[in-house]
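The next block holds one structure in the form of structure tokens; read it before the comments.
Every protein chain except one is present and positioned as in the full complex.
Letters A and B mark the chains as written, and numbering starts fresh at 1 in each.
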Amino acid sequence: MIKQKQAAPPSDDVRWRFVMATMRRNGFRRSALIETLHTVQETFGFLDEESLRYVASSLNTPLSQVYGVSTFYHLFKLKPAGKHTCVVCTGTACYIKGSSNLLKQVEKDYDIKPGETTPDNQISLLTARCVGACGVAPVAIYDGTIQGELTADKAVALLERYQDD
Amino acid sequence: MIDRFEKIKRKEREAAAGVDYTIGVCVAASCLSLQGDKVLDAFQEGIEGPKEEGSPPSRCRAKGVGCLGLCSRGPLVSVTKQQDQPADDQSRVLYQDVTVDDAPRILEAHEADKTVPDILCPTDTPFFERQIKIVLENSGKIDPTRIEEYIAADGYHALLEAVTEMTPNQVIDEIVRSGLRGRGGGGYPTGLKWTTVAKAQEEKVKYVICNADEGDPGAFMDRSVLESDPHRIIEGMTIAGYAVGASRGYIYVRGEYPLAIGRLKKAINQARRQNVLGNGICGTTFNFQIEIRLGAGAFVCGEETALIASIEGKRGQPRPRPPYPAELGLWHEPTLINNVETFANIAPIIRNGGDWFASYGTATSNGTKVFALAGSVAKNGLIEVPMGITLHEIVEELGGGTANGHQIKAVQTGGPSGGCIPASYFETPVDYESLKKLGSIMGSGGLITMDETSNMVDVARYFMEFCMAESCGKCVPCRVGTVHLHNLLDKIYNGKATHKDLALLERLCSFVSETSLCGLGQAAPNPIRSTLRFFREEYLDLLVDEPVHAISEEVAA
Partner (left out) sequence: MKRARVITFKIDGQDIGAHEDETILELARQNGIYIPTLCFLEGLSQYGGCRLCVVEVKGTDRLFPACTTYPIEGMEVFTDSDRLHGYRQDILQFLFSERNHVCSVCVSNGNCELQGLAFSTGMDHVEVPYLNPQLDVDASHPLFGLDHNRCVMCTRCVRVCDEIEGAHTWDVVGRGADARIVADLNQPWGEAASCTSCGKCVQVCPTGALFRKGASVAEMRKQATFLPYLSQMRAGWQNEEK
């Protein structure tokens, strides 16, 4: 087989080194695709077109396959997240205790759906299935901090501090 | 090798003997989310921080430990009095809802051999006393980030015994004798699976995979085991590798579990350094490597063929079985896939013998099962109980009954693939067959209790919404069926449906479950079927027309 020339990173951002390292560790095999996408997302926050193209050519994987994989897994984000995130748990225990009401209230007050970001880029609304804190359900995670025993009003109130900073 | 283990043990004992009290602060996810790490810092600060002139050195030491079980009252802190013998539960006191400010109070009290009564968590309740710990034997006792403590608790001794004193067949025999069945949901006999993989052609490369993709949206047992006692999984997998003739293993962990991933990574490095993983394990010629692969948010990747596709870097879509992974798995090689909890049982079985394990549980379901108990009961958290215990005992005794005065009306097991069991059946023993007879499944261990305030149509709709969102889209019955089923349930719940819709719903249930490709679609109608079976009137109450005679007869039959 002809040895392929390694594709150059899309920019001279040093952080591409991390992505390179993941691919190298896996011998630039196609099977490293998901691992590599994880590294890209960890490093840059989301997967943009440029990085998808770079990963595709480095791992010698068809573009459509890379796109197919990145859209199959819901953890991969193709758009940047807002400044703050609010993850509402929609696991069974939280649902039983009314997490759908929280979610509806937030959706209504901020006019966004799960997976979306407010137009001012302040808040991204996400959902997760059980974050392992069922004992204090219903819960939501605000910028990484779990808040338990929420009500719809409390959930919105906690978001208000993100409004204008 | 055994000398090395003894040396580590001795050192650990000496370290513990230097103080009178060992304070364990839970640093598993749930308590961590309630600031368990800060509490630990506060203890450390209190012990090592600046003190008044002339005061004696502290009689306590503090460390992080894994899950202590009663997650709803976290952060939990245990204080163990140092004794010559390894501590049993009696010499331990437990504190609940501990805050950073409580740390100095607890320290001060124990320095004077007293306790702090107002935050004491009673441990003489059924929640603690009815549990039998095999999988969780180390959880809450050892520091999950230190291999030395695992070894001091007899860890890796089973592996050493297996690779130096037993043949692979003897190891498999022991697993067969134990009667262990897969804890990932299906309950397939583990010994039989190992035998199949071991018998696959010898010259072939084989793989061992640990399924840690815990997808049931109300379950966190696997995660807790990984966070509290990661070495147990590594030991179990390595023994499996030895038994079936594999030299490479993968742990497929949910990407949503960063803490578990971090601890596993650390544990793997430590295990390599101690020569219980890697090349020439324990001085033998046996080699075994373990790599971690991350899931990325897809429930269906818990299905074994989808999981394999995902490790291969592809979309996680299942493929028809047979051929089963034991024959044709990862990269078309024979592959052993077991659940986290299954692997967690391996070391104790090798250490104590298969017959010992088989002495727990019922005739067909041996051993114990870990459940994540949540919902309307007073005590939420992680429990390990012997198979055959009744639901009544779990709900009323361990769980402490209802939390809010509302009657508990059902428990849900098996998540989106399981069903709801009504209170009138709570005398049912918890084993694979009994739960199946009631139209539910053991599942991976989510156990959600519901009270009168929950509407069962809504519950069914919730699970169908989950299946619809998680369907991979490969096969028609599941891709389209979950949408139709969800829409029908929505229509019923919103009071817009007729008896004809209900009849259609029932018919589609059997169609979808019989023709779908993988377990997700095949089991997706289970929540509907079981709620229809036990809570039919809740459906009927929501219908808007009078029953057509012909239909109701058909239904009755």
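Simple rule for what comes next: a contact is a pair of C-beta atoms (placed from the backbone, for glycine too) under 8 Å apart; a residue touches a chain by one contact, two chains touch by 3 or more.
What you see is a predicted model, and the numbers here were worked out from it, not measured in a lab.
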item	value
Residue of B:V100, B:V176, B:I292 or B:V480 in touch with the missing chain, whole complex considered	B:V480
Residue touching the undisplayed chain, where the options are A:Q65, A:N101 or A:Q122	A:Q65
Identified contact with the non-displayed chain, of B:V197, B:C210, B:A298 or B:I311	B:A298
Chain A residues that touch the omitted chain in the full complex	49, 52-53, 62-68, 71-72
Hidden partner chain, residues of chain B it touches	298, 315, 319-320, 322, 468-477, 479-484, 487, 504, 508, 511, 514-517
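The rule is simple: only the chains that are shown with their structure count from here on.
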item	value
Separation of mean Cα positions, chain B and chain A [Å, integer]	25
Partner chain A, residues of chain B touching it in the complex	29-30, 33-34, 70-74, 215-220, 223-224, 255-256, 293-299, 310-316, 372, 374-376, 380-381, 412, 415, 446, 448, 450, 454, 459, 462-463, 466, 472
Contact set on chain A toward chain B in their complex	29-35, 37-38, 65, 68-69, 72-76, 90-93, 95-97, 128-137, 145-146, 148
